[in-house]
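Only one protein chain is missing from this complex, and each of the others stays in its spot.
Entry: chain A
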Amino acid sequence: MSDMIHIARSGIIAARTALAVTSENVANVGTEGYRRRDVASVSNAGGQTTPTTQPTGGQGVSVSEVRRAFDQLVAQRLWTATSAQSASAAHRQVADSLETRFTPGENGLDGTMRDFFDSLSRLAASPADRTTRASALHGAQTLATEIVATAQGAAQLRADTVAQAQMTTAEAQGILQDLHVLNERLAHLGQSETIGHHPLADQRDALLQRAAQLLPASVELGADGRATLRLGSEAGPVLLDGTGPTRLHVSAEDQLTLHMTAPDGSRRDTRMLTGGRLGGLAMGLGALDMAAQEFDKLARDMVAGLNQLHRQGTDVLGQPGGDLFTMDGWQAKPAAANAGKVQVQVDMARPQPLNGPLELVYDAGGPGWTARDAGGTVLATGHDRLVLPGVTVDLAGAPRNGDRIVLEQVTGRAIDLRLAIGDADELAAAADVLVAPALGNAGAASLQLSRDAGEPSPDALDVVIADATVGLVELRNPSDDSLVATGTLAGDGRVTLAGLNLQLQGVGQTGDRFTLRPTAAGSGNGATAQAMADLRSARGDGGYGVLDSLSNFQADLGTRAAAVQRADDTAQARLDSAAAEDAALGAVNLDAEAARMVELQQAYQASAQAMSIARSLFDTLLRMI
């Protein structure tokens, strides 16, 4: 009987242990990182326990170990999917914000641009009307303001993205530190399969899951459960090992760069951030920078086209028009060694010739900031504001003694776009040379004149179609009809005579004449304004119009945003799948635990009943004595 009691006792103990483990599972159903436990039992070896008993097959059951449901391969797949989904979500957020800033519509940038070109068309029809001129000037100013505001919005989005990357890096740094502490505790425990390891392993896995959300990390678990993290892949730089965590910080002068300083002091920089929120922000930053470059180019092309035409026109007083827009500005570059943090804003009223680059140096005990030009001449001093010729520099923040900022002149940025004229009379709406068909022309052709940049306006000339069948045209002096130049029209109606680029459009007849006459002050022709207005849409030579270019740019942003959204949805689906696989392995299901409890309860009751029967047998034997 004693062997029965021992066996029953072992069954009770084993069942009770299993019940405790199941209870722990139930209690931790909602604990982040917790992995289901189960018990492994083994039957005890049997033998002849007493001289008076027969040998039995075994001596009951005992719990050999409490196992933790964990598979590193499955977990690594989950971390990889988590990293990818976090990256795509972060990228999506930036892409959506960028697309929103350029959303097409009546109230968007394209609406403002349309209004501007419409005002130019109206100006072409009524170039001498003061109200129309004022309206065109206002349209130009509004367009410049809108372009600058859009560029500033994109710059702010960039700054926010960089700030978010810095916060992500700081958060990742904290996780690495926590993992390091955990590693040391795991090392102290020594063995990886003792029950005491399991809670630490749960915490470790929870931290690794959070790390995967932030960084593209490859994880290697040692026999003692300690985690070694590398950036990106197994061959990547170490983020955490036995010596401690790597110090991280990011910068974004151009691309997002992760700067790593190992515990031994060695430094390494990388831009290969392919996963985690940091990777998504890096991709988003790349998309932002590419969009900013494309937007700058779009603005430059628009300004170049408008300025070239405006320079060839004449204003109300008959003066040649200069530039309509400028894109000159200043860029502030704080020195890398600066100890303080300063925000710089540069406003340029009108372009002024300054001997740049300019250097600003802070003297805490003196006048504050001192601005010097390239020749060392002091231009201005001040604590918060420096007023230079044509440029105002506002500085805010907490500078330190000796901090240095270099101001470099830049050109071609949308954020620096400004109107170059201040008065409606300066709008060069008229062409400096008026081209008109002579009265009595038999044909229905029109003549367009263009000149290369820098070419002076021609004197009075006549263009005569000498032979319409072969396209022979002549340039003649109107005073005496003497021949100046002759040429043949190309297939597209173009010919260059005496430096003048002419294009005949329509059907002309032999003998048709076109007059080229210098425009007088106050002329009612709006040919230059019309040419500028025509820049809005596609040109006959295959070039894109300004509005077309903007529309294509917006379409590209939207297409890229849609692609990022699809990639995010796909990454989310993959994460769901990996999470399901991981949960199937190690997560707690209450119904399963409840069924297990019922099973164990029955086993406990059965063993208890066996013990009761053994006692009853012993009592019966005692009564017989």
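Structure notes:
Keep in mind that, in the parts below, contacts are C-beta pairs under 8 Å (C-beta built on N, C-alpha and C of every residue); 3 or more make two chains touch, one makes a residue touch a chain; residues count from 1.
As a working rule, contacts and distances are computed from a predicted model.
Its record in UniProt calls the unshown chain "Flagellar hook-associated protein 3", which is the match among "Sarcosine oxidase subunit delta", "Probable Ni/Fe-hydrogenase B-type cytochrome subunit", "NADH-quinone oxidoreductase subunit N" or "Flagellar hook-associated protein 3". For the chain missing from the display, the contacting residue among A:360, A:547 or A:610 is A:547, taking the whole complex into account.
In the complete assembly, the contact with the undisplayed chain comes from A:562, out of A:187, A:562 or A:617. Residue-wise, the contact with the chain that is not shown comes from A:124, picked out of A:124, A:201 or A:221. For the options A:19, A:342, A:473 or A:588, the residue in contact with the chain missing from this view is A:588. Residues of chain A in touch with the missing chain: 26, 29-30, 96, 99-100, 103-106, 110-111, 114-115, 117-118, 121-122, 124-126, 128-129, 430, 434, 436-437, 439, 446, 505, 515, 517, 519-525, 530, 533-534, 536-537, 547, 551, 554-555, 557-559, 561-562, 565, 576, 579-580, 583-584, 587-592, 594-595, 597-598.
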